[in-house]
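Yeah, one chain of the complex is gone here, protein chain that is, but the others are all in their spots.
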Amino acid sequence: MSTAAKPLLSASELALERGGRQLFSGLTLAVAPGQLVQVEGANGAGKTSLLRILAGLSRYGFEGRVTRSAPLLFLGHHPAVKGLLTARENLRWHPAGEGSHDDVAIDAALASVGLYGYEDVPAHSLSAGQHRRVNLARLYLSPSPLWLLDEPFTAIDRDGVAALQALFVAHAERGGAVLFTSHQPLAVSYRVDSVLLRPEHIA
Amino acid sequence: MSTAAKPLLSASELALERGGRQLFSGLTLAVAPGQLVQVEGANGAGKTSLLRILAGLSRYGFEGRVTRSAPLLFLGHHPAVKGLLTARENLRWHPAGEGSHDDVAIDAALASVGLYGYEDVPAHSLSAGQHRRVNLARLYLSPSPLWLLDEPFTAIDRDGVAALQALFVAHAERGGAVLFTSHQPLAVSYRVDSVLLRPEHIA
Amino acid sequence: MWSFFHKLGSPPWLYRIAGVLLRWLLPVSLLALGTGLIWGLLFTAPDFRQGNSYRIIYIHVPAAVVALAGYYVMALAGAVSLIWKMKVADIAMKATAPVGAALTFIALVTGSIWGKPTWGTWWVWDARITSMLILLFLYLGVIALYEAYDNKAAAGRACAVLSLVGTVNIPIIYKSVDWWYSLHQPASIKFTGESTIDPTMLYPLLLSIIAFYGVFTCALLGNMRAEILARETRTGWVRRLAGGEV
Amino acid sequence: MYFDSFKAMLVMDGHGAYVWAAYGLTLLVLSLVLAAPGRRRRRLLRELRGELRRQARHGTKEAAYASGS
Amino acid sequence: MSAAPGALAFVGRLLRRQLTLALRRPVAVLNPLLFFAMVVALFPLGLGPAPDRLAAFAPGILWIIALLANLLSAEMLFRSDFEDGSLEQLLLSPQPLYLSVLAYVLAHWLLTGVLLAAIAPLFAVMLNLPVAALPALVGSLLLGTGVLSFVGSIGASLTVGLRRGGMLIALLVLPFYMPVLIFGAGAVEGALAGLPVAPYLAILGALFSFAAALGPFAIGAGLRISIDA
Partner (left out) sequence: MSAAPGALAFVGRLLRRQLTLALRRPVAVLNPLLFFAMVVALFPLGLGPAPDRLAAFAPGILWIIALLANLLSAEMLFRSDFEDGSLEQLLLSPQPLYLSVLAYVLAHWLLTGVLLAAIAPLFAVMLNLPVAALPALVGSLLLGTGVLSFVGSIGASLTVGLRRGGMLIALLVLPFYMPVLIFGAGAVEGALAGLPVAPYLAILGALFSFAAALGPFAIGAGLRISIDA
């Protein structure tokens, strides 16, 4: 399945050592349209490090090659939400500079992540989960086919997680792809590929 | 069950309004030794606000009375872990100033949260989950019978969550009590009381 | 007596009584201000040394005097609000700061304008002038601190702590500035000293000092009313007020 | 009246500009200080009235919140 | 996707964002001014109030304060964006980094340099600087703080990733601040002495164009390095 279409992202023979420990080596992967890929592994296994390499944020200190053939959307551990700006302004003036900046679209995206009525609230007075939801609203605005998401379900309540997972499936079905890390299994009726980072497998 | 022993913490008729919305009102609860209490509610329901009131960090702007009759341990959204200090130093010089400050005990606690071998690593080069685990190690060091934990499972992997839940049960069985927030149900064979914050229930 | 304090803690009562007071005090103060200023400006003889520019005294001195007194009002209110946790005191403190800052500003600007024809310069680093500048900073500090807090209950307490620390420090500041001045520069400008004021100049001056106190009190009461409303938006009486008032 | 003419009053032996500027500025600042609380009070009441009206129409807490209360 | 019109609109949005962030707390905008005012008040206290002495030192004092205000605010320029992940997003953006960086520097200049230049005459008069020297002061501050903003941003971009890099930026950028200080204070002193000011301003202008042309590349490179550290 993953080899059918031209991959949006591929990496070959990735190897990374951090703090004197080999996190992974010989890691080869490709993400094709329609794929959901879950990166799994214990705390400290190297999931975040891998995502940052794939996104192009880490450009030195690892071995291997990464080929990105489509625009990507990266959401990291830090939500890139400014406390002083309102939810709407955060999206309108987002430094990633892709996606829609039209207020109607933004309000619709905020409503989709359950922030209807909070458009004009400064983000610093949102709860932890609402704060992260502002960031997740970008998933409804971005035109990028490939999503790289680092623990997108953090601090999100049960309904929110279900809605997000449905969104992943919908995105994959319309030809996008999602590579994400999470410690909990997806509860969807769609094939989820998995990349397991395991210390034993490396040593 | 909750009325058997003298409660470690009790609150009566709590009411809180934030940003023009009534989060809860008439909330009365008591936490007795041996109890596990899970505070549940959607994002923005007021769980964090409630815990900060119970801990005594918020002292104005709410109605009702809180009585704390035992020393408590509070772990909030922010882990209070200094990136520049090693894992061991973080615990040894912890600003909460309770619990053991003996290196042997600290190393044992770090081992219990899966950080064996990371004692001397500066916290800023730990992964997100490891970072939070340093904070959780305080659960093994503190003498406080009452724990107030805000989303303790955030960023922790599956094995880590299971170990933590076992620790909660052990703590309750030896006469402690845990009041915590979490979006996922506990998988333990011990009675878990629940406080549900629901917007409908308030309006 | 006790019921008076109890009433002081009741915002609607305070709002109403401040309104009644204002209705009387405002016209009286404005009348006094007008009389004092026109008297001083047009009906007194010029000073034999400074000529007509001395007429600035009728705004400069009242502004300076009331601005200084205002700080003590504010600090006292802050102390009361911190120690006895009285809401009124908190509101009064918040309401004083902008008025005091405005009067300090007036004293500085008029003094500065007066300095140009008299000393030939807009500004000198004289002890009293410098301490007036510091007073402006103290007022601005309270205003800025208050504005910077989102949680207004916390803002009130923070400002109370600040102004309490301020009261302890004010004497030290003034003493040190005085000392600094006498250290560096022999007294080149003296406001007080020999210039014994002629009664024909004194009466309008006294009148306008009283008028400035009146204006200060009016602005204070007005600010308190607005502040009470802002803090009590969620309560029934304000909602009824909003519904009723056209 | 000390001055002989209106012109003399304006000029004040060359000090007129200073004196009038000082008085003008003072009156300006004082009137601002006196007017500000009333304006703020009326604005607060107006906003509250708008909110009450909206609330009466929608009858929900959500609507009141969305209106930026 | 990085077509020119889209890119310019993006720069406009970034600029709006930066200015809004600053203006949302009026205190934040007033900061450099307050800082200016306070330090101007400190100098007579520390040095003594003799008017002629103060006037002689006014150009240097004003310029040094402008420089410190600039330095201190440059340190903050990218920090919060780094800490909350906004900087990663900026670097992943399909928009040209040169222009985005320009928006940051421009916002910084508007909020410190331009504001300081606008308010400086007031403080200059308080330090007894003759009115004749004011145009040179304002002109040199306007141009000079532009250069300072670019240089300071380069320092900020290189140090933002360092935990507790603290005032390391001061060490990095102060040597580059010095020429600006020399020509800036020189222009005002020249005006005081009745000399022509144009040559000084021309040099500052040249420095400014140079900084504007090359600075953003250095800043962009610095940010990429910092994000990876």
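Note that the chains are named A, B, C, D and E in the order they appear, and that numbering of residues resets to 1 at the start of each chain.
Going forward, a residue touches a chain if its C-beta (ideal position, glycine included) is under 8 Å from a C-beta of that chain, and two chains touch if they have at least 3 such contacts.
Just so we're clear, the structure is a prediction, and the values are computed from it rather than from any experiment.
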Omitted chain's touching partners, listed by label: A, B, C, E
Sole residue of E:L19, E:L45, E:I119 or E:L134 that reaches the chain not shown, by the stated touch rule: E:L45
Identified contact with the non-displayed chain, of C:L42, C:V165 or C:L202: C:V165
Chain not shown: contacting residue from B:P79, B:G114, B:G129 or B:G176: B:P79
Missing-partner contacts on subunit B, residue numbers: 55-61, 71-72, 74, 76-82, 84-85, 89, 92-98, 101, 122
Touch list for subunit A against the chain that is not drawn: 83-84, 124
Touch residues of subunit C, complete complex, unshown partner: 134, 137-138, 140-141, 144-145, 148-151, 154-155, 157-158, 161-162, 164-166, 168-169, 172-173, 175-177, 179-180, 183
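Here is the rule we go by: only the chains that are shown with their structure count from here on.
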Required steps from subunit D to subunit E (each step between touching chains, minimum): 2
Centre-most chain [mean C-alpha coordinates]: E
Pair of chains whose C-beta contact count is the highest in the structure: C-D
Distance between chain centroids, defined by C-alpha means - subunit A, subunit C (Å): 57
Whole-Å gap separating subunit A and subunit D, where each centre is the average of the chain's CA atoms: 52
Multi-partner residues of subunit E (at least 2 other chains): 25
Multi-partner residues of subunit A (at least 2 other chains): 77, 125
